[in-house]
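Yeah, one chain of the complex is gone here, protein chain that is, but the others are all in their spots.
Letters are used for the chains, namely A and B, taken in the order the chains are written, and counting of residues starts over at 1 for each.
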Amino acid sequence: MSAYEAVIGLEVHAQLKTQAKMFSDAPVGFGAAPNSLVHEVCAGHPGSLPTVNGQAVRLAIRAGLALSCALQRVSVFSRKHYFYPDLPKGYQISQYDMPICWGGVVAYELDGEPRACDLTRIHLEEDSGKSAHTGEESTSHIDLNRAGTPLIEIVSEPSLRSPEEAAAYFKALHQLLVCVGVTEGVLAEGHMRCDANVSVRPVGQEAFGTKVEIKNLNSFKFLKDALAFEIRRQTACAQAGEVIEQETRLWDDTTKQTFVLRKKEGAADYRYFPEPDLPPLVLDDAWIEAERAALPELPHETRARLQSAYALSPYDAAVLTANEGFVPRLDHAVAMGANPKAIVNWLTGPIAGAANAGEVALCGDAALSFEGAQGARVPLGALVDLQQLVDQGRLSHNLARQVWAKMLETGDGAAQVMEREGLEQVADTGALARLVDEVIAANPNQVAAYRKGKTALMGFFLGQVMKASQGKADPKQLQPLLEAALSAEPH
Amino acid sequence: MAELQALAHAVRSGATSALHVADQALERAAERRALNAFDQLDDALVRAQAAAIDERVSRGEDPGPLAGVPVALKANMVTPDLPTTCSSRILQGYEGFYDATVAARLRAAGAILFGKTAMDEFAMGSSGEHASGGPALHPTDPTRVPGGSSSGSASAVGAGIVPAALGSDTGGSIRLPAAFCGVVGFKPTYGRVSRRGLVAFASSFDQIGPLTRSLEDAALIYEVIAGRDPLDATTVSLPVTSALQALDGASPRGLRVGVDASLLGEGLQPEIRTSLERAAHQLGTSGAEIVPISLKMARYAVATYYVLTSAEASSNLSRFDGVHFGVRAAGAEGLEQVYTRSRTLGFGPEVRRRILLGTFVLSAGSYDAYYAHAQKVRTLFCREFEQVFQACDVVLLPTTPTTAFRLGNQVRDPLAMYLQDAYTIPASLAGLPALSMPLGVDEAGLPIGAQLLAAPFAETTLFRAAGALRSALAGAGGLP
Partner (left out) sequence: MSIDRDTVYHTARLARIDLELLPAAEAETLAAQMESIVAYVELLRELPTEGVEPTVHPIPLTLVPRDAAARETPGAAAVLASAPAHDGATFLVPRVVGQEDSDG
């Protein structure tokens, strides 16, 4: 039985983060009362005319720059005709043979390895409204609030070869577009929608097999699952010698299967022609330069920089990049003199955990503060101070975490909390030696057992000294002191 | 001082009231109801507008250059206060919820918006006979058509019901009915006047313009409605140069007038040819230079136009689907039937024809051979006119091949009807400013129109030439 490989291309529609719609000044929004964000242009009323939203154009330029596309100085809007109740004009204004970008590339990571997938093009277009029905109702309800919302459609080359690659691509594209501010990226609100084109072919064959389109894969998981199912289905068909039909399918997450929405009897005739109500879009050099200057460091660039500048592992670099606000804090803390590895441990450890649990928020203020559950704010500098106390040996890691928790409760500084709570580590050798002697004196049986060879009891002794010191003994000094004391002959 | 200026002056000065002017117009409208010029006319609405103008005058305010002047709109111009039907069954009773830009500009100038005039359905037609409410009639001979598609506008102005009306011109729909009805009809350069609120027929051809009884009135209306509109991306930012001033002392001296003698031959009603030749001669003796030109592309005009405008129309009319506005046909079972029944039964035969033609030329497999090809031919028209306007300032030619024909004569043969536009279409293809003005009457007493074209954005030259033609004709023995 010959082996088959999958060929996957993705078309991602991203909603641009604008105030107004693509071809009119109606407001963009989600969850508003039906047909309340609509005026004559988005409802396609007779006599209405489109205009072009400048903010949308600039965001499209920004996306093109972030994805290393060839920005087209001149692009043309075209009408794409079909009849559907959520498309009031009977055509969608899109771009056809002259899109705003050609080419481009999405950098992503799979299993820690850097990958890249080429893009075919990016174009601007307007979204349609929504049609909905409840249960077995024989009537559909049309809400045009979404009609006219600005979208960019990002088309990849069919270079992806597995569901994992596809999901990683979608995830990286999502992260990038959110990072540069092109889209809000709330998948639950439909800000990024993914259609996948998937076919299979015998390994080694150049020609593509018949492709099936799976629409509306709006989460990374659905994308992966749907592709995995579809590839299995098509492979089984091919191996059984059955014909794979060109279809449009949807993913049913309940039954965990793709199902046919409609058969494609030949390509639809959209009768594209240049939009006569809009002259060609000519990009101003000034807009392009402004967007280029405003581009923040891109996620894959950040990951690379973190690995080289701070010798971080790819994993740590990825975690830092994925969490909003982490990288600026790392960079600023280092600039304040902190040890990068230590700050990374704070961020990827206790802070990431607390942030995910909603217990701490990262503020966008100049001090790069952290906000505790009761609203107290702790500037980044205070965390740097706290780490310095650890570096000085005045706090153990455990004690530091306790101090940190108190800082978030009260908003007070590190040293202040440490002293007030009496959390300073006991590091004085003499004091530690006395504690060690007390514990040894109090546990003669264990001491004897240890001296007879049960060295695993070191853990017991460490614990006892810690307890005796209310957790404040300096663990770094403890073990050598205990070893020394325990190995001495009884006197 | 021309009629509109005199009227506005009288209202502003208190010599007459806007209400009086409005009432007189309403009386005339009632007297000439048989003309069927109006698709919508609401007496109370007209009076209310007039009363408001009078109120402002009594408060010492200046309502503007068109104070109290009744101006009729064509039934394809959207306003929120009166239905906009485009003389189509599919838009029966349709009430828009915004003002077309031209309507807002007229209001701001103090004009009274006087009803909505009958037209060929969706502006597709040259006689006025494709109207869901029945055709408007010729103002002096009710057995004849007033021309289309701005049929009611031409009829109303020609009959003296209102002194001015707006029409829309895609391939001659202002100029042809103006010529048939003996009034002035002016189509500005494409991009001069906002199309926002004009129900689109062919987006790269449509322009709104005035029908009036004098050149001065046309110039005045033009100056009020023209100018960039940020809500219409196809309007230009060029300043609106004064057409009125150009009429002042307009002289034929030194004017270069291009005439293509080959267009004055076969297919042209002999009296029209004679009138044009005499007009050219009079211009020449008054000091203009008659320059022989050749419009070789002219014979391709109708074909090019119908491919391109039908395509755009088929697209623009996709929105009429029985779902979001307009009429949904009864008896539809399922969504497909909502579409097909509403559209098939809601559109008239001419509209159906053009939608089919337009859909065909845009469809895969036909696009390159028909639509793309016609777009390139359009470029050839533009280039030819560029050449022509190096050699002359304006082109003089007939507006129509015949004077007003009888109802029912052409409507059975669509192609014959299309050829009525042969003289008006070239200016539409090249986006040129074009004007039809009365040139006398034929033996049956039916008006003859002369057409003048100028280079893009040369409205000043165009009106100067029109004024010059008028004075040359007057000098030779009297014509309006």
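Here is the rule we go by: a contact is a pair of C-beta atoms (placed from the backbone, for glycine too) under 8 Å apart; a residue touches a chain by one contact, two chains touch by 3 or more.
Note that the structure is predicted; figures quoted are calculated from it, not measured.
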item	value
In the full complex, displayed partners of the excluded chain	A, B
Sole contact to the chain not displayed, among B:239, B:270 or B:334	B:334
From A:103, A:181, A:274 or A:381, residue that would touch the chain that is not displayed	A:274
Positions on subunit B contacted by the hidden chain, ascending	94-97, 189-191, 204, 230, 233-234, 236-237, 299-300, 303-304, 306-307, 314, 318, 321-328, 332-336, 338-341, 343-345, 347, 349, 352-353, 355-357, 359-360, 363, 366, 369-370, 372-380, 382, 414-415, 429-432, 456-457
Subunit A, residues in touch with the chain not shown (by the definition above)	19-20, 25-28, 33-39, 43, 45, 51-57, 82-86, 128, 130-133, 137-144, 146, 190, 193, 215-216, 261-262, 268-269, 271, 274, 276, 278-282
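Here is the rule we go by: only the chains that are shown with their structure count from here on.
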item	value
Complex interface listing, subunit A residues touching subunit B	39-40, 43-52, 79, 81, 83, 85, 88-91, 140, 142, 144, 267, 269, 271, 273, 276-279
Contact set on subunit B toward subunit A in their complex	76-78, 84, 86, 91, 94, 96-98, 100, 195-200, 202-204, 230-234, 311-312, 315, 317-321, 323-325, 335, 339, 359, 362-364, 367, 371
